[in-house]
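Of the protein chains in this complex, one is absent; all others appear in place.
This part shows chain A:
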Amino acid sequence: MTVHSFLIFDRRGKTLFSKRYFQVPGEEEETEAQRSDQQKLIYGMLLSLKELCGTMSPNDDDDDDDDGGGGENNNSNNSNGGSKGDVQLIKTGAATLYNFETVSGLRFVLYTTAETSVGRTASATSVTSPSVLSPTAGAAGTTTTGATGTTTTTGTPILTAATSGMMGATTTTTTTTTLPTGTGGSTNTPLASPPSSNPNLNSGHPWSVVPNTTTIMTHPQITAQIRMSLRHIYEHLWVNLVVRSPLYRPPSTTSSSSTTTTTTTTTTQSLDFLKATNFEVSLDNYLKGMPWFR
């Protein structure tokens, strides 16, 4: 699986931080307005889905609940951890969104491409098995990635191109979206468009898959790992490097109608000082150390 981007939203929907890790080949440069529109879209979707899931989730009124009876219990502890309706994962055919929402309303969002999906009917796989797919793209040179890209089915070329793209990528600032593709750049041409067929029909995969059935459920281990990582990013990286920075200003508690004018100064201030902290560098190092990060 390939991490595509990472975003942090505050309680009001403003994007505090965003970073792209993966360049889709053939993608045109998007404008600032387009990007901000898309971020608002993501935030709005998370907000609406949280409300929707909240109404459809059962109230956890077990007998060990000491709130004294059932009824509306918004703070019940559910089996996935978190309050009722807390959206943790949204999966579409194209990508998967992992969300970690803090009690204060901060949302940490990670977008990955869909290779995290594993057929539930498949035999038990180890979490590190995706690493079997990634050839030594950086080291092996251009020809081998192209060759493996064509022999396996459509799912893997994205991985190989992504790895080759990643090898060449250096850390960028938050605003630029083009990553220098480096040595792997020329091999991106054999890449087909994103998989149009069932991505699980990969002959190279170590796990077997029932063909013609899209029994794609997200692997619970990977989900749990990513969630723990997002929590770690919040608890250790964000809190230590950003909130405890002397330049940090907590979001104002004025009503939302006045935020347009009064908080614009504070918002630009918070975005600027992020560049002065170590947050992005630490985030990059942390994410790249993760086994599921490609």
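One rule holds for everything that comes next: contacts are C-beta pairs under 8 Å (C-beta built on N, C-alpha and C of every residue); 3 or more make two chains touch, one makes a residue touch a chain; residues count from 1.
As a working rule, contacts and distances are computed from a predicted model.
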item	value
Chain not present in the shown complex, as UniProt names it (candidates "AP complex subunit sigma", "CTLH domain-containing protein", "Trafficking protein particle complex subunit" or "Phosphatidylinositol glycan anchor biosynthesis class T")	"Trafficking protein particle complex subunit"
From A:Ile42, A:Leu110 or A:Leu287, residue that would touch the chain that is not displayed	A:Ile42
Chain A residues touching the omitted chain (full complex)	4, 24, 27, 30, 38, 41-42, 44-45, 48-50, 52-53, 55-60, 76, 78-95, 97, 111, 113, 120-121, 193-199, 213-218, 223
